[in-house]
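Certain chains of the assembly are absent from this excerpt, and the rest are unmoved.
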Amino acid sequence: MTNTVYDVTTFNGTVSPQTDIGKVINEIIADIKSKQTSQNTRPGAVIYIPPGHYDLLTRVVIDISFLTIKGSGHGFLSRAIHDDTSDTSNWFEVQPGSSHIRVKHTDGNNEAFLVQRSGAPAEVGRLNGVVFQDFCIDGVASTKPYVEGNHKIGISVQSDNDSFRFEGMGFVYLTQAMVVRGADACGFTNNFVAECGTSISLTGASQVAKITNNYLISAWAGYSVFAENAEGILISGNTVLWACNITLINSNRCTISANKLLSNFPSMIALTNGSSENLIFGNHFRRVYGDGTSTRYDDLFGLVHINGSDNAVTANQFSYSVPAADITPSGAAPTIILVAGGNRNYLATNNIRANLDVKVVLDSSTTKTKLLYTANGDQLQAHTNDYALVATP
Amino acid sequence: MTNTVYDVTTFNGTVSPQTDIGKVINEIIADIKSKQTSQNTRPGAVIYIPPGHYDLLTRVVIDISFLTIKGSGHGFLSRAIHDDTSDTSNWFEVQPGSSHIRVKHTDGNNEAFLVQRSGAPAEVGRLNGVVFQDFCIDGVASTKPYVEGNHKIGISVQSDNDSFRFEGMGFVYLTQAMVVRGADACGFTNNFVAECGTSISLTGASQVAKITNNYLISAWAGYSVFAENAEGILISGNTVLWACNITLINSNRCTISANKLLSNFPSMIALTNGSSENLIFGNHFRRVYGDGTSTRYDDLFGLVHINGSDNAVTANQFSYSVPAADITPSGAAPTIILVAGGNRNYLATNNIRANLDVKVVLDSSTTKTKLLYTANGDQLQAHTNDYALVATP
């Protein structure tokens, strides 16, 4: 019978995996395809990447279902701390490790891994159950805030897909870590993304993605999670740092819960372009001031920004501590929650602690917002009369 | 020393694993037992299932502790989409994959895996730390809604057990995916169950099961999670779809939190037969109308149905969108929460969005229900005067 377990270090490729792991993995995929030749005999395979440093010169293209690529550790080491330290000559390690892929394309591509298969209608090309597990994708060199730093993308899925998994992965110094177009039931769990531009990007229209139990640490020009036209994402139990920015565009019935969120910037969660019926509850929002500068949002944008209807923002803790001198526009009262548009948004039992006079703001177009024990009377700034307030005593 | 690492493809069994993986695993278990012969020398073993298609003709019977059965991927592919597509001749894959077991018993049994060991008193037979990880159990052929479709059961645990694990598994086209009787500290995490009748069934009396971070996608005649006489289940961070139905019978002090729930039917969470002191909070309930028909519950049953006391239903979002013509009984105002019995149930800061006039209903036998910012005055339908309402403004 056919062996379905590959190891990049023992596969007889045309180059060594240290020289170009991309080429090796492509050759393994070609080998799998040469052996799995009918539609009923394609269970896929597992490709193991043992601990080691591997350069990737050639983009991997995955066009088979049920492929698991697996290493033995996310291997994170802070490249930024390294780059910011004047003398690292006595350090023991100076780059990431474990099953560590250094992205150094010589083929003109940006993606380390591209998952794509064509077919019409979409079901024909649809890919199922591809798994990325426990290895490290490293952009090697970049500069803050990493977006457009090196244009490198860790993993990009660009055709119809179902039940993919991203688990235990490490990502560092990439413009984008994970991009999935048209995701159906795509799970991201236990990953460690740090020093990247954007951590997770769900483009096209996605359904019921699940983003749980991750560290997502990205800088101020990208996004922690970006989604457009999404239905029913679950974002729960994550620690999201540095420039936490979860932006949902025209996305509905998502839930963002029980996350620890920290940012040096406004727009920690934004529901835009009519995003409706989302639930934001039980998150801890910490806003400080420090590493990085950005003019992308000013302090009137809101830590939570809502432009949509029937969203619930419940039982969150806001801990705001920014020096008055660092507020923009100068002298403004920073906005904790901005309801910029929409009807019947429901804000209940949120607790705000701030070093400054901060506001919950309702723009003039909004109607029937309910504020229940979310702000005291002084904290509400309503540019409409069409709301209900039960003030925090 | 004794080797404790087995691979179904390299073990010298009497049949090939492709022919009957059930027989091979039983022979491996017999081999383990022949080598681990005293009560102090039974650490168990790990059985690896590489990617491949394997038929199971013979039921596996596990009667040793500390056995790990492990593959390299959940391998899900939608058999229903396949069966519903008229022409799949140009598809690349037409069945599930990765470490893929096709359940095709010729031994008259229903369970692919039965875990059972006798002994009296119960501690004698008690099994510990069995693990099912990262493989696919596939019922091969079935019809919606899968209950009584083929009578097949993925894994059934039928004797006293402690600290079992179900992780990263895939299940498809089974009447029941996982059944555990008398579970103590049984963990279900990161599984992908789809197109099954019932996803998880906790029969007998269980203690502190933990169901986290799963996709549970089952049809309208079974259950997403069924439990009877359970104490302290934690159901958190799951995405539960299609016909979300979590039913707890005489079960107490459970918590159902931070889940994304979607159903085409009523009874998304039911606490029945006196189930008390449970906590249902921070869930997103989405009710739509579409695939499937069922007369099991009408629209007066409630998306949340409570017959018990001192339960808390807090900070949930309800998003209801069903055409008026599809409501049963015809013309009725659909029930979002039905408190059918019990005392002192506590409903607070729930947000309801509905396309129809919907109700929160208190039956006549109920007492001292508290409704705090959970319904507006028009939405409450109380068949008792013994309640307290703070209406949503």
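A and B label the chains in the order they appear, each numbered from 1.
FYI, contacts are C-beta pairs under 8 Å (C-beta built on N, C-alpha and C of every residue); 3 or more make two chains touch, one makes a residue touch a chain.
Every value quoted in this text rests on a predicted model; they were computed, and no experiment measured them.
*Asks:* Please give the number of copies in the complete assembly; 2 of them are in place here.
*Replies:* 3
Criterion: only the chains that are shown with their structure count from here on.
*Asks:* Fitting the CA atoms of chain A to chain B, what rotation angle results, rounded to the nearest 5 degrees?
*Replies:* That rotation is 120 degrees, given to the nearest 5.
*Asks:* So how far apart, in whole Å, are chain A and chain B when each is placed at the average of its C-alpha atoms?
*Replies:* 28
*Asks:* Could you please specify the touching residues of chain B with respect to chain A in the complex?
*Replies:* 9, 16, 18, 50-53, 72-78, 81, 85, 88, 90-100, 170, 190, 192, 194, 213, 215, 217, 236-237, 239, 241, 257-260, 262, 282-284, 286, 315-317, 319, 349, 351, 353, 373, 392-393
*Asks:* Would you mind writing out the residues of chain A in touch with chain B in their complex?
*Replies:* On the chain A side, the touching residues are 1-5, 39-46, 64-66, 68, 70, 117, 119, 123-125, 128-129, 131, 162-163, 165, 167, 185, 187, 189, 208, 210, 212-213, 232-234, 236-237, 253-255, 257-258, 277-279, 281-282, 310, 312, 314-315, 344, 346, 348-349, 370, 372, 388, 390.
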